[in-house]
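Remarks on the structure that follows.
With one protein chain held back, the other chains of the complex are shown just where they sit.
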Amino acid sequence: MPEARQITYRAAVLEALFEEMRRDPAVIVMGEDVGAPGGVFKQTEGLYAAFAGRVIDTPISEAGAFGIAVGAAMTGLRPIFEVMFGDFLTLVMDQLVNQAAKIHYMSNGNFTVPLVLRTTMGTGANLGPQHSQSLYAWAAHVPGLKVVIPSTPADAKGLFKSAIRDDNPVLVFEDRLLYGMKGDVPEGEVLVPLGRADIKRRGRDVTVVALGRMVQVALSAAARLAQEGIEAEIVDPRSLVPLDVETLVESVKRTNRALIVDGGSRQYGAAGELAATLGETAFDWLDAPVARLAAADVPIPMSRTLEPLVQPDEGRVTAAVRALIGR
Amino acid sequence: MPEARQITYRAAVLEALFEEMRRDPAVIVMGEDVGAPGGVFKQTEGLYAAFAGRVIDTPISEAGAFGIAVGAAMTGLRPIFEVMFGDFLTLVMDQLVNQAAKIHYMSNGNFTVPLVLRTTMGTGANLGPQHSQSLYAWAAHVPGLKVVIPSTPADAKGLFKSAIRDDNPVLVFEDRLLYGMKGDVPEGEVLVPLGRADIKRRGRDVTVVALGRMVQVALSAAARLAQEGIEAEIVDPRSLVPLDVETLVESVKRTNRALIVDGGSRQYGAAGELAATLGETAFDWLDAPVARLAAADVPIPMSRTLEPLVQPDEGRVTAAVRALIGR
Amino acid sequence: MPDLLALYRAMVLIRQFEELVRSLYTGGMVPGLVHLCAGQEANAVGVCAALERSDYIASSHRGHGHCLAKGARPDFLLAEILGRTSGYCGGRSGSLHVSDPATGNLGTNGIVGGGIPLATGAALSAKSRGTRQVAVCFFGDGALNQGLAFEAMNMAAIWSLPVVYVCENNFYGEYTAIEDVTAGKSLTARGEVFDIPSRMIDGMDVLAVLAATEAAVARARTGQGPSFLICNTYRYGGHHVADKQDYKDSEEARAWQAKDPIPRLARQLLEQRIADQPRLDALEQEVAAAIRAAADFAKAAPEPAPQDLASRVYA
Partner (left out) sequence: MPDLLALYRAMVLIRQFEELVRSLYTGGMVPGLVHLCAGQEANAVGVCAALERSDYIASSHRGHGHCLAKGARPDFLLAEILGRTSGYCGGRSGSLHVSDPATGNLGTNGIVGGGIPLATGAALSAKSRGTRQVAVCFFGDGALNQGLAFEAMNMAAIWSLPVVYVCENNFYGEYTAIEDVTAGKSLTARGEVFDIPSRMIDGMDVLAVLAATEAAVARARTGQGPSFLICNTYRYGGHHVADKQDYKDSEEARAWQAKDPIPRLARQLLEQRIADQPRLDALEQEVAAAIRAAADFAKAAPEPAPQDLASRVYA
């Protein structure tokens, strides 16, 4: 087992990119300002100098540039394409859904599209309705795509490495508020497989299934709840597609209660799928309905008083768990 | 109550368009081949001649043309914009999600976007993976949009009229297989409000919540099941947003069992939201887990042997109900 | 004959407004990201001086100047930027999403190119409703590479819509120079390809911008269709306030500052004896007072209340 150091989430992702680009010359990086500027969030810093010609600044032409990445992926490259804000996924949906997701199937397996689409998401910086959405549920609705949401620096590194080696289009959603978070990250070859959930905290009283940064929120809530004698088990699916249903259900069979915590909009979102899946699979073990806590169903305001009300926070998670236990 | 005649779903929609365009000069129609050609499905036939200058053939520029419709809606018109195949929603997502859905909120109510986006969906004509998807779950995930799925000619007319008069962006999804279906449609001023579910068939044993053409599939299945002594109640939400939770839950409280039948992909789709909502609201009345039947999670093949396996059909609905009752 | 003093005042107002926003931002008073337009004032002012109040504009992420030039009140605008209820959008939307129907302002926009079809649609609406209104769309050189821009211009041309496309070419999109991402030696070609009359203009000369816009607006009002203007200009500050601009060379910046539109117009005012220096100084003081008042107003305005979160999602 390689040794671990404390590095940030941002550095962990960057380390994965460096390692994979060194390992495989087919890996390239494309996006806006990802080259010499090193990315608007410093998330590609140093790559441009280290990998001459393999880090490509695109024009502000998301649809076309992403389509080019798809064509490159069909013909021998393994592009990592960055969409600066997840809100701009809107612009690449056609090439993502009607091309990338379907090419392997349509070609009867003759073509593959080994491509990573990385993008950022989340509230917390008052960026407003067009720069704060968490839209992973759209991608998760599309057969042929994989969807990954790392919640810790170590997972970020390990999941990115797996995503880059995967022969399918994989979307990785990074919560910008996590970029600065530090954590133990093993050096070198540590891969976290896609489709394996991780129990971030053990607990007997309730299962909290949380996504991305919501895992950290749930962990804080769990610490608070522990003082009240409530032991929450925090389960992180890590990827929505493929989804590790078994680990989720096993946890619920132990705790008999489940809360989903999702930073995306509640209506027709990922939490619905997770709650429905648990409802259908663990029905006989459930002592209470599966509860959902997700983002408020509103365009996300930039206001300092309103924005913090949108996504679940420690207080709301704590309250939801209490309500669920109290039932 | 105006008198009813038997007309097709296509004719019912067209009648709504004629009536509303006559009533309100602000209503215009935009889309590809919707003008003199009368639409590739004959779904705008006659409008061009009847409403000079108000039926606009656009270039194959979905993103830009839809954005123009949004700008027109902000400034006094009420566009009905057609996206020929629902699969091409991918191309208008940015203007739909980042502009249309948010403008009323962002402007603090100072602007409205009274606009109907109509599009078609569904399998049945071997059109393949890029011309058969049912992607309403994406739109339903976006606060600020309304989402309507008419399942009968009468609903099609009444819902279209309400959608056109609504001051919000409303998406109407039409299953192409329904265009030829005949049904009683009242003449003239009959509006079906958005957000009111309709019980299409009464039954005591199980609640089947079905969407769009799946309502017709569920009704056939119910007829078959009745012969076995199983009485299914068929509930049609008619709009996903707003969703009439009350009518759904009331039904489940009577039957204690629920099946969702959804023509969209199962993974992270509309059925998940509906099942989760019933699970959370009607938990204490449920004798069995809420079951889901939705489209297979695959790109939709054009093959004559494979395509019919994708969306729920009468046989699969019947089997799912039997399984649910047998539990 | 344009009211040069009004143009001057409008540019000074924008410059001082942006300075205020910068200092408030540095002081931690401004939520989110702001993109300032100091250096580019002549475009907003020259263009909007050719418009009537009922005409439309769609703006970009760098939009404070457009809003002010089209008639926004500095106090309401600043309140919005600070996220206060007295702002144009109740403080929920901020710098990137200010809009105001009363001044025909369809909004600043967080999506690069996002406003282009909106303005085009407003033009379609004006034409369809038979008004004389014209729509203007402001966007940057970076937006020129969005397919949306081409699509909208093509439709404006075939439908002969009353719209004026104004590209404020400041030679950078974020940290990337225009020539690294933009093919074709001629930028006007991007309008000419649709047979849209297209002109390259000195965007540091408010009178040149005004004259070109007047011609474009006259075309639009008389049913002759769209025009395309490229205003060459420069942003003095970073892409957003925190950007240190190491990707620019200081020689370049100095050369552009030498063309600053404000002293340039001041010289003309003095030469043509439209105003003397004391008049200009007084005007600057007057604007400064308005700006101070706006700051006081905005800072004193309340933040939205929690129950406002879910209001007006639907009409």
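Some points to look at:
Labels A, B and C are assigned to the chains in the order they are written; within every chain, residues are numbered from 1.
The definition used in the following text is that contacts are C-beta pairs under 8 Å (C-beta built on N, C-alpha and C of every residue); 3 or more make two chains touch, one makes a residue touch a chain.
Only a predicted model underlies this, so the values are computations on that prediction, with no experimental measurement involved.
One of A:Ala63, A:Val148 or A:Leu178 touches the chain omitted from the figure, and that residue is A:Ala63. The chain that is not drawn here is touched, among residues C:Ser60, C:Thr85, C:Gln133 or C:Asn154, by C:Asn154.
Of C:Asp3, C:Glu52 or C:Asp180, it is C:Asp180 that touches the chain left out of the display.
The omitted chain makes contact with chain A at the following residues, 26, 28, 53-54, 56, 58-59, 61, 63-77, 94-95, 98-99, 102-112, 114, 143-144, 146, 166-168. Against the chain not shown here, chain C presents residues 145-151, 153-155, 157-158, 180-186, 189-190, 192-196.
Residue-level contact of chain B with the missing chain is found at 32-33, 35-37, 40, 57-61, 63-64, 87-88, 125-131, 296-299, 301-307, 309-310.
Criterion: only the chains that are shown with their structure count from here on.
Taken as a graph of touching chains, this assembly is complete, with every chain in contact with every other.
Inter-chain spacing, taken between the CA centroids of chain A and chain C, is 37 Å.
Centre-to-centre spacing of chain A and chain B amounts to 30 Å, using the average Cα coordinate of each chain. Work out the mean CA point of chain B and of chain C, and you get 40 Å between them.
The set of chain C residues that touch two or more partner chains comprises 92-93, 97, 109-111, 114, 147, 313. Looking at chain B, residues 94, 98, 102, 105-106, 143-144 sit in touch with two or more other chains.
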